[in-house]
Each structure stands twice: as structure tokens, then as C-alpha cells.
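Just dropping this structure here.
As you look at this complex, bear in mind that one protein chain is not there, while each of the others sits in place.
Chain lettering (A and B) follows the sequence in which the chains are written, and residue indices restart at 1 in each chain.
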Amino acid sequence: MKRSKMTELGVGLFMLAGILGLVFLGLRVSGMTLQPPGDTFRLEANFANIGGLKSRARVTMAGVTVGRVSSIELDADWYDARVIMELQGDLEGRLSRDTSAAILTAGLLGEQYIGLYVGGDPETLANGDTLRDTQSAIVLEELIQQFVSNIVSE
Amino acid sequence: MITRIMSLGRRGCDLLEALGRAGIFVAQSAVGMPSREGLLLWVRQMHFVGVLSLAIVLVSGLFIGMVLALQGYTLLVDFGAEQALGQMVALSLLRELAPVVAALLFAGRAGSALTAEIGLMKATEQLSSMEMIGVDPLRRVVAPRLWAGFVSLPLLTIGFSVVGIYGGYLVGVEWLGVFEGSYWGNMQSSVEFVGDIGNGMIKSLVFAVVVTWIAVFQGYDLIPTSEGISRATTRTVVYSSLAVLGLDFVLTAIMFGGLA
Partner (left out) sequence: MSDTPFVVVEDLYFSRGDTEIFRGVDLSIQRGKITAIMGPSGSGKTTLLKLIGGQLTPDSGRTLIDGEDIHRQPRRSLFAMRRRMGMLFQSGALFSDLSVFENVAFPLRVHTDLPEAMIRDLVLMKLEAVGLRGARELMPAELSGGMARRVALARAMALDPELILYDEPFVGQDPISMGVLVQLIKRLNEALGLTSIVVSHDIKETLTIADYVYVIADGKVMAHGTPKSLDVDQDPRVSQFVHGEPDGPVPFHYPAADFFTDVLDAGGRR
């Protein structure tokens, strides 16, 4: 009987360790937060070219991550890309209407993310609003092509 | 020529028959309401199947994480991208290495032991005598082992990942001097809970079912002699390794290859 108690203890510890491991993977490795997901608001922005931006990319403000890209789709009216972002709820009503968005690259070859720059308009953005002022991704190949053709034409 | 085709056909029939038997076998044993008694038997088997495999799985996980970090570092440092080490170690472990290597180790450690144990019970007529006492050996002997295997391997896989990522941290950050913040930060920004950890867990669950099923069925279906037991044990390891690697390709193609 005593041995079976030890077995039960061992199995219990084993399963507990497994569950703790999963929690560790969730929090530490995939960076999940325990915040309730309802605490966000939605903004949209149209870009002429998103380059290599992917959904779940970071949205930053002054370098601080304030949200994530939730989806990217083609806007068939303008033939450009509509990017939908989820931002921290406490920023709702605090970003000016003329806030601009740019697609930036982390390092020379790193991942792409969105940077937000606040303007001076006294009116503020609400849930579901669209950012007007956007700056597309810099596509390295196009840059190089321009550079080369400039040299040739000179 | 005709005899060749005939022997091929006979093998096909044998294979189908064995698959059918294995299917009925797992359906009869794994399905059913667990009783309190069954729960105790399951805990006992969790100990033999899971807890006793823990040491080998964790040690292997540590070494694999350390090797990954070492190899990854020498490769990434050429591109000046050694900050991506954490993401590389975590993704290769979570998506691929932890489910597969843990399943292979599990097949070698627990699978072969299950086959040999059940085979020995069959060879010494313990299963028959249980039947004659009026106890279904599928329920009493097979079912707890099946369920213990189903639960153990995913848990072991989690352990493998955690220890592997820690091993990568030891080598990458503590030894090779990758910045600690970028090790964890890049990892967190690239690993998705559902897409990477979740899919890895699904893989691991599939492997758990397949490996345990093969091991237990080989034990139950073997020829009850010492030669039969040793052959069945070998078959368990060979078949489950092949099944794990083959299924891994299929699952990877579905999950990450854009086939879905």
C-alpha cells in the first residue's frame, strides 16, 4: 500500500510538471499574456505596399510594442492592402486623428513591423477608425533598382 | 511470376487482417467508462510508462537543446543574426524535434517494455487465466497501458521542449554570450501558442496513440515463445519509429506546409 502511495505521488508530480511546462511554454516562450483579450481596440490602415508584413507582426509607438496586426487583406476598391491592428485598450481616445503609420524593418534583414506616429489634431481616433496617413514598406529590391538606374542615367 | 503476385497478394491480405485485428483490439480496450479501480491501474501504468521514461527524455532534451544552440550560433553568427538564436531553438524544438525525438525515445524505452511485459504475460498464460477468471484482459491489462501511453508522451514532449529551450539558453546566453533579452524576446515574438506549441502537441498526441498502440498490440498479438517476444519487441521499435517519422512528414506538410 505504501508503494502505491509513492507511485501516486510520482505520477502526480509528473503530471504537475507537465502542466507547469506547458504554462512555461505559453508564457515565457510564446509570450502569451494573461490579460483578458477584450482589452483592445481596432484600427485600420491602407498601405500601397506592405512588403513582407505578416499578421501577428508588432505595432509600436516610439519603439514600444502597443499592439499586433490581426489581419491583412486586399482592399479591392483601391487595390491596396488593408491592415487591421489590435491596439491596447488604454490608448483608445488618446491618439490624434492625424496619427500616421509606417511599415518599418528591424535591422537590415529583420522582420517588418508597424510604427505609429502621433500628430497634433485635437480630435482622437475611436474603435474601427482608419488611419489616412500611411507610409508603405521599403522594398529593398526597388531601392537597389532605383539606385542602379540613377547611376546609369547620370 | 504468378506465384510472386500471389505472394504479394497474400502479404496484402495478411497486412489488412492484422490492421483489422489491431483496430478491433484498440476499440475494444480503449473505449469504455473508467472505474475507480481502472483509475488506480492507470496511475500505476503512468508510473511505469511515464515517470520512468522521464529521465532519458529530459537528459536527451537538454543535450539536443544545447547542440541546437551551438550549431545554430555558428551558422547565424555569419549573418550577424545570432539574436535569432532563441527563436531558432524554440521553433525547431516545438515544431519538430521535441515531438519526434521524444516519441522515438518513448518507443525505445516504454514501447519495447510494454510489448515485452504483455508478451510475457501472454506466454506465461496470465492473460488466458485472467480470461478464465472472468476478467477481460483487454480492460484490465491493455486499457490502462494504452491510456497511460496516450497521456504520458505529450507530457514528456512538453518536458523535452522546456529542458531543450533551457539547454539552448545555457549554451547560447551563458556560454556564447548571446544577449539574454534578445534570446527570449525574439523567441516570444516569433512563437505562436496555437500555431507552434499547439501543433507540436497535436503531433505528439498522434505519435502517442500510434506508438502505444503498436507496442501494446505487438505484445498482445505475438507468438507466445521467448523468440516471439524478442521479435515482437524489435518489431515494436522498428514499426513505431517508421510510423513516427512517416506521420511526422504528413503532419508537418498539413500544419506548416500550407496544404491545409
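Here is the rule we go by: contacts are C-beta pairs under 8 Å (C-beta built on N, C-alpha and C of every residue); 3 or more make two chains touch, one makes a residue touch a chain.
No experiment lies behind these values; they were computed from the predicted model shown.
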Key: Interface partners of the hidden chain - shown chains only, full complex considered   = B
Note = Contacting the left-out chain: of B:Ser7, B:Gln71, B:Ser129 or B:Thr225, that is B:Ser129
Key: Footprint left on chain B by the chain that the document does not show   = 120-121, 124-126, 128-136
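Heads up, the rule we're going with is that only the chains that are shown with their structure count from here on.
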Remark   = Counting only contacts in the complex, chain A reaches chain B at residues 4, 7-8, 10-11, 14-15, 17-18, 21-22, 24-26, 28-32, 56, 58, 109, 111
Key: Residue numbers on chain B that touch chain A, as the complex places them   = 40, 43-44, 46-47, 50-51, 54, 79, 81, 90, 94, 151-152, 154-156, 158-159, 161-162, 165, 184, 187-193, 196-197
